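Excluded from the complex is one protein chain; the other protein chains are retained at their positions.
Naming follows writing order (A, B and C), and every chain is counted from residue 1.
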Amino acid sequence: YGKNTIKFLRLHKEGKKQFVKEVEVCAHLRLTSPQEYLEGNNSLVIPTDTIKNIVLVLAKKNGISSLEQFAIDICNHFMTTFCQVAYVKAYVQEVPWQRLHEDGVPHIHSFICVPDGIRFCEAEQCRNGPLIVFAGIKDLKLMKTTQSGFEGFYKNEHTTLPERHDRILCGEFFCKWSYGECKDFDFNCIWKQIRECILEAFAGPPDCGEYSPSYQKTVNCIQMLVLSRVPQVQVIEVVLNNTFYNVVDMKNLGLTNDKEVLVPVETPYGSCACTLGRK
Amino acid sequence: YGKNTIKFLRLHKEGKKQFVKEVEVCAHLRLTSPQEYLEGNNSLVIPTDTIKNIVLVLAKKNGISSLEQFAIDICNHFMTTFCQVAYVKAYVQEVPWQRLHEDGVPHIHSFICVPDGIRFCEAEQCRNGPLIVFAGIKDLKLMKTTQSGFEGFYKNEHTTLPERHDRILCGEFFCKWSYGECKDFDFNCIWKQIRECILEAFAGPPDCGEYSPSYQKTVNCIQMLVLSRVPQVQVIEVVLNNTFYNVVDMKNLGLTNDKEVLVPVETPYGSCACTLGRK
Amino acid sequence: YGKNTIKFLRLHKEGKKQFVKEVEVCAHLRLTSPQEYLEGNNSLVIPTDTIKNIVLVLAKKNGISSLEQFAIDICNHFMTTFCQVAYVKAYVQEVPWQRLHEDGVPHIHSFICVPDGIRFCEAEQCRNGPLIVFAGIKDLKLMKTTQSGFEGFYKNEHTTLPERHDRILCGEFFCKWSYGECKDFDFNCIWKQIRECILEAFAGPPDCGEYSPSYQKTVNCIQMLVLSRVPQVQVIEVVLNNTFYNVVDMKNLGLTNDKEVLVPVETPYGSCACTLGRK
Partner (left out) sequence: YGKNTIKFLRLHKEGKKQFVKEVEVCAHLRLTSPQEYLEGNNSLVIPTDTIKNIVLVLAKKNGISSLEQFAIDICNHFMTTFCQVAYVKAYVQEVPWQRLHEDGVPHIHSFICVPDGIRFCEAEQCRNGPLIVFAGIKDLKLMKTTQSGFEGFYKNEHTTLPERHDRILCGEFFCKWSYGECKDFDFNCIWKQIRECILEAFAGPPDCGEYSPSYQKTVNCIQMLVLSRVPQVQVIEVVLNNTFYNVVDMKNLGLTNDKEVLVPVETPYGSCACTLGRK
């Protein structure tokens, strides 16, 4: 199969107010025949350059009301236009431009990049199969400075980790969920709702938090909350790349360190991942 | 000279509420004698490991009330403790953790990383010289989708760029200013004030913006506004790494493109830099 | 499942001659029960820290005769030691240290890092299943300045790419092959042989090369040559991330440019991938 990445900006105006989407689109295609590979016969090959043109033309004609709708548009275009396409996947990712505010007043044409979790989506379709839509958030970095521990784990002669009931929980989240064969969803609204679920499940109530006995359990809490609150989500995958912090031992330096100064442990780092769906 | 980079986390509590600073500190030292280089005589060398310990001990003892105060503490410690140090510079940069909010309520111990401009500072001192403090913001990405042009530039036989009076202005800013020999400044407050000046000078009034005839002029506007509004700033340097966007020519594709779809031009990219001080 | 990354150096001596392997190991584990996720019950969980210790102990005890053997050792250890492990995968990647030579004489203890294609391998096993070994090379950048074209491709109203019969072929290769259920292979020797096949199939005969009608066909040639020359390989996957170069149009500048000056096209970039096995 082949894959192509295109970056571009889509502007539009409503009166004098300007709106901007900057996206990176990656289109994957698989053809019905491998003759290009086996025989060097290019007659069915759709060049990267053509794919780029199509994506830009679709952006011009349709705009980007939501990343998901734009990914769906791309899949539909390739499936209906090219009978040699056996499979198409469109991945769309957003540069997180946010409107600038001055003293609370929104600016009509100025934006700031705020990458606190990147929105992305995927639409994919096999010929004669359903069009399936995924959405997600990545590069979302969160930290809890307390209410986290790791105890009661399996121990043997290679175990050196002490049990801890008050550690830092910190990591980068990748969450991706499936909408199934969706139609007429308000993708922008649902995405914001899911982002809030993730933050809420990670952090717990604002006044006291909620104890996390492991990275794994926190991953599961996020999945459970999203599935319970957002009926459009069929399956949700969460990957957490943890950053470990060690309390610095300052005994040699004549000081006690009551979890005040910690250093990140860069090796080893771990990640845990889980995919959870509805019954 | 030698340079060392240390990353760590500093936590503190006020009641049950938790606060966090994650910083990267880089300490530069130059010794009074080059004998370590010329003769392999290490007797004056302060090992990286010792520097790390000192930085962590200072963080433990003093906390990090502001990046600037912490950088000053480091300089003071090295100058007063080690007579073999001829010059010290402490660079401190912050990981932009922000307190999480749920429905507007701040969480007592959960944080999200929001890298919309990274705060940093530097303090430096030569033996018998003044301690000078710099602060700055980097990796700040801003965009204006209109009210920007570039006309009337120098032309010769190698000129192919057309004049434009409605282009995109987009780039990454690095701003660094000097406080001179400061004392008792509220560094956190001043930094926020300067950040707002930068955004305001870049964007112009929220309802209409202000026309920018060049990247260079925008850089100058930022400098002028900061110097006029913030008396503590002595000199300000601004570097702007521009991203150019070209309106896609869609004539071949049978479409007109009225600045709706643009692609980034990755080569060449340019930057402009200027340093401006008071008379 | 969980994943952990550990970096370390393994030294050994033969007489006064020193040998070094620097590797990055990533161990993936899946347990027989998801109780850690669902119930927060950690009693079966093998902490990252324990996995790190095991990998370091295996390196100390067994050395790293080849990346593949080390990956096999890791899989065997986890499968035989922990009955709660349902699946294990060990990925091992090498930092490409090469012995320094002075005037052709090898140095007994000095090395230079030469990253002209990174060697890696994977071993994986499900409980009660076979242990399967993969090996590969990644980040291998190759270029042919002639003997490459792209013609006869599919055209429609979105096609703007001209046909070309003398373009640059340039890209980064990722190749990964399976040895099936291997035993007693000389993995180091086979890996070098496959690397040479890849280079030979890419470049063609040294005096004239071989015409490539497309990236896809070059990918296929590499796969065919490896499968024909190296009987231990069962299946081979090749991914080629192309870099496109455009001949600069210098007509406006009063010059003809006979494929002398070219600029890389950063957007769009494409990749093609293919997996080929034996019948």
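We adopt the following convention: contacts are C-beta pairs under 8 Å (C-beta built on N, C-alpha and C of every residue); 3 or more make two chains touch, one makes a residue touch a chain.
For clarity, every value in this text was computed on a predicted model and none was experimentally measured.
K.L.:
Which one, C:F153, C:F174 or C:Y245, makes contact with the chain that was left out?
P.N.:
Of the candidates C:F153, C:F174 or C:Y245, C:Y245 is in touch with the missing chain.
K.L.:
Spell out, residue by residue, where the missing chain touches chain C.
P.N.:
Contacting residues on chain C, toward the hidden partner: 6-12, 16, 18, 20, 53, 56-57, 59-61, 97, 100-102, 105-117, 140-147, 168, 196, 199-200, 202-209, 245, 248, 250, 253, 255, 257, 259-264.
K.L.:
Residues on chain B that touch the omitted chain in the whole complex?
P.N.:
1-8, 34, 36-54, 57, 81-82, 84, 150-154, 156, 158-161, 213-214, 216-217, 219-220, 242, 244, 267-274
K.L.:
State which residues belonging to chain A touch the missing partner chain.
P.N.:
That gives, for chain A, the contact residues 157-158, 160, 252-254, 263-264, 266-267.
By definition in this document, only the chains that are shown with their structure count from here on.
K.L.:
Could you work out how far the Cα centre of chain A sits from that of chain B, in whole Å?
P.N.:
That gives a centre separation of 28 Å.
K.L.:
How far is the middle of chain B from the middle of chain C, if each middle is the mean of its Cα atoms, in Å?
P.N.:
Roughly 38 Å separates the two chain centres.
K.L.:
Would you give the residues of chain C that are in contact with at least 2 other chains, written as numbers and ranges?
P.N.:
158, 160, 267 - these are the residues of chain C that touch more than one other chain.
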